[in-house]
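One chain of protein is taken out of this complex; the other chains stay put.
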Amino acid sequence: MIELLWSIFDITLVLLLLALAWNTCSTRDVMRAVTLFIAMGLLLAIIWARLKAPDLALAEAVIGAGISGALLLSAIRDYPSTAMVSQRSTLIEGIINILTLALTILMSWAVWHGLNMSDGVRLSEQVISQLPVSGVSNPVTAVLLNFRAYDTLLELAVVLTAVLTVLTLNEKRAGYKVSSPLLQGMTRWLVPLLVVTSGYLLWVGAHAPGGAFQAGAMLAAAMILLQLAYPSRRQEFNNYLLKILLVIGIFTFVLVGLWMMSLNDDFLGFTPAWAGSLILIIETAATVSIATALTLAYLGGRPKGWEAGNHTDSKIAENGGAE
Amino acid sequence: MIDTLAILAIFSGLFFFFSGSIGLLRLPDLFSRLHALAKADNVGLALVALGVIMLEPDPLNDIKIAVIWLLVMAASAISSHLVARHALREIRDD
Partner (left out) sequence: MISEQLLYSLAGVGLFGIGLRATLLHHMLLLRLLALNVCGAGVFLIFIAIAYGGVEMIADPVPHALVLTGIVVAVSATAMALALGRRLQALNDE
């Protein structure tokens, strides 16, 4: 009986997810598509929780639905509100449909075959056996920041690259109009609560679901909320502080890695006695960096002093590339 | 005894969520839909939270669930207000 109820629950979730995805992808009204996408993000968070991935549920709710939703909603202004009717010939559209359907069927067969043919050997056994040495007791944090720390370092570099692109491409955009006093009143108690919760998520990531990315994204959400509630009070950031905050995550990471290389002859190979503290230091710096990066990605526009056509650039261009 | 009460609370909460969703689909206007969503979903969440609190043995988690309920109520009230305000502005500007 319980099995049947769980199966009904799973099938309902999957059908709802597919229906939301289909409607997101096939609608031509841009606002409707973005709203359905945010709803799909929240449903995905529920599915992650059902599939015993609480870290991911937190991350998807904050990053996938929250930050991504805010980014998309703020980008709607650049595009017309309805997509034009497609002008491709029906033949090409039919070919695309048939090919994607064939690919989907092939992939379904591949997934089914792979699940049946797997010999059941998992990396999880190695991870669980090495968990006491890793310095934390949450296996996802152990994998993310100890066993596969190099991947996380490169991920921080990817985030930094994306933010640098966003910061240099466009002019600063005019903000929204004056917001409601109710929103300002709610922000007054919500933003401190978000900051405290983000610190808690950072700390608790060592032994419970949580971690640097969820905490950083929650801080970014708090900053976005501040920007939405008090749009006229936006100040210019101190450029040095901006650069330091953006870079401190990667900097700390590489510094710790080099230190470990000098001690243990292994880049990012933590000595087991210090692993817990080192992970906490790296996570704190990464939280600050990620929060700054995601907030700047939302705000967009060039900060003061980064304008295009700086005098040094044009001088170099005049001299034909030489200084 | 507690289990039966908890299950009853959760199912009546589900009934309120269901009626809120039917209101979202069937009511004609934005404002009436907001009304259905904000009111019915808040009561539904309160009943589901009550049921979960009755089933939860740890009192610290009970306080957390109650705080979650309060936060969701505040967020839902403020976001309904913002949506209605924007819609009213659009109607007035036409």
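Letters A and B mark the chains in the order given here, with residues in each chain numbered from 1 onward.
Throughout what follows, a residue touches a chain if its C-beta (ideal position, glycine included) is under 8 Å from a C-beta of that chain, and two chains touch if they have at least 3 such contacts.
Just so you know, these numbers come straight off a predicted model, no measurement behind them.
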item: Contacts of the hidden chain among displayed chains; value: A
item: Absent-chain contact - pick from A:Leu169, A:Leu193 or A:Leu263; value: A:Leu169
item: Full-complex contact with the absent chain, from A:Val140, A:Leu182, A:Val195 or A:Ile281; value: A:Val140
item: For chain A, residues in touch with the removed chain; value: 3-4, 7, 10-11, 14, 17-18, 21-22, 24-26, 28, 30, 33-34, 37, 40-41, 44, 47-48, 51-53, 55-56, 59-60, 63-64, 67-68, 71-72, 75-76, 78-80, 83-84, 86, 88, 93, 96-97, 100-101, 103-104, 107-108, 111-112, 115, 122-124, 127-128, 139-140, 142-144, 148, 151-152, 155, 158-159, 161-163, 165-166, 169-170, 211, 213, 290, 293-294, 297-298, 300
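The rule we apply is simple: only the chains that are shown with their structure count from here on.
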item: Between chain A and chain B, centroid-to-centroid distance (C-alpha), Å; value: 28
item: Touching residues (chain side chain B, partner chain A) in the complex; value: 71, 74-75, 78, 81-82, 85
item: Chain B-touching residues of chain A, taken from the complex the two chains share; value: 180, 182-183, 186, 190, 193
